[in-house]
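Missing here: one protein chain of the complex. Every other protein chain is in place.
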Amino acid sequence: MGTLTIACFPGLVGSAVYDFSLKLAGAATEKGHKVNIWFSGNATASVKANQKHLKDYPTGEKHIKALLEKGVEICTCEACTVARGINKPDAIQGVQWNAMHWYLAKVHASDRVLHMGGE
Amino acid sequence: MKLGVFVSDYGAAGDTLQRLKPDGIILVLNGVYHGFLKEAGKPSPLLGMAPKLYALSEDIETRGLSPAGIDGKVKVVNYGGLVDVMFTDFDKLAWL
Partner (left out) sequence: MGDVKLAIVVQRPQYKGETSRLGITHAISYQTVEVLLDDGDTVTPTLCFMGEGVLGLTKGQKSMEHYGITSTEAHMKNTLLVDLDVMVCKEDMDRYGIPADTLPDAEEMGAEKTIKVVPFAEIKKAIDDARHVLFF
């Protein structure tokens, strides 16, 4: 089994790329791979806790929590997140907060990297 | 190293895809339309840009299409199969 690092920049409810990234992470975990997820740009707003899941809208929180339970490391770009007015006490527990070098370090150790930049 | 390129839009993939000369193309999200639509009777030129072509079944069915209707050059995989393709068919991945 290998290590997959996924970077997702498009945001929750803004782009289905976000949903794709979480589903892919789940599928890779089910296959026994180690998975890391880096949120930057608009995706960082998705780490805010207490999201309301409305059927007409995609959701992030429950999927993020499920992935964290399975051992996926999820990290949000601290600068992008606080720039959006979201601070650590308001965020989903278990999500790491770090700078871009967290992502590069994970990339260094990965067998596959899927970088989904913005739109 | 073999390069697999994800295509997530139907609009012209642009110069970048052709310039990359990928070993494979993976159609996801709106990219799956490349496997179905014909303009002026012709299939998408993208289907000739790589020797291996894949499309994600969940994204096909989400759009009300049937995997059975996709162009014969494209292999349909689900998310689990996609993970296998990513690890076994390619060494590097790009998302356009």
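Just so it is clear, A and B label the chains in written order, and each chain counts residues from 1 on its own.
Operating definition for what follows: contacts are C-beta pairs under 8 Å (C-beta built on N, C-alpha and C of every residue); 3 or more make two chains touch, one makes a residue touch a chain.
Quantities reported herein were computed from a predicted structural model and do not represent experimental measurements.
Colleague: So one chain is hidden, and I want to know which residue out of A:Gly2, A:Pro58, A:Gly94 or A:Gly117 touches that hidden chain in the complete assembly.
Modeller: A:Gly117
Colleague: Tell me where the left-out chain touches chain B, residue by residue.
Modeller: Residues 1, 3, 14-16, 19-21, 92-96 of chain B touch the chain that is not shown.
Colleague: In the full complex, which residues of chain A touch the absent chain?
Modeller: With respect to the unshown chain, the touching residues of chain A are 7, 9, 40-42, 99-105, 107-110, 113, 115, 117-119.
We take it that only the chains that are shown with their structure count from here on.
Colleague: Provide the C-alpha centroid distance between chain A and chain B, rounded to the nearest whole angstrom.
Modeller: That pair's centroid distance is 24 Å.
Colleague: If you look only at chain B, which of its residues touch chain A in the complex?
Modeller: 6, 8, 28-29, 58-59, 79-80, 82-84, 86-87, 90, 92-95
Colleague: Show me the residue ranges of chain A that touch chain B in the complex, using the header's touch definition.
Modeller: These residues of chain A touch chain B: 2, 4, 16-17, 20, 23-24, 26-28, 30-31, 33, 111-117.
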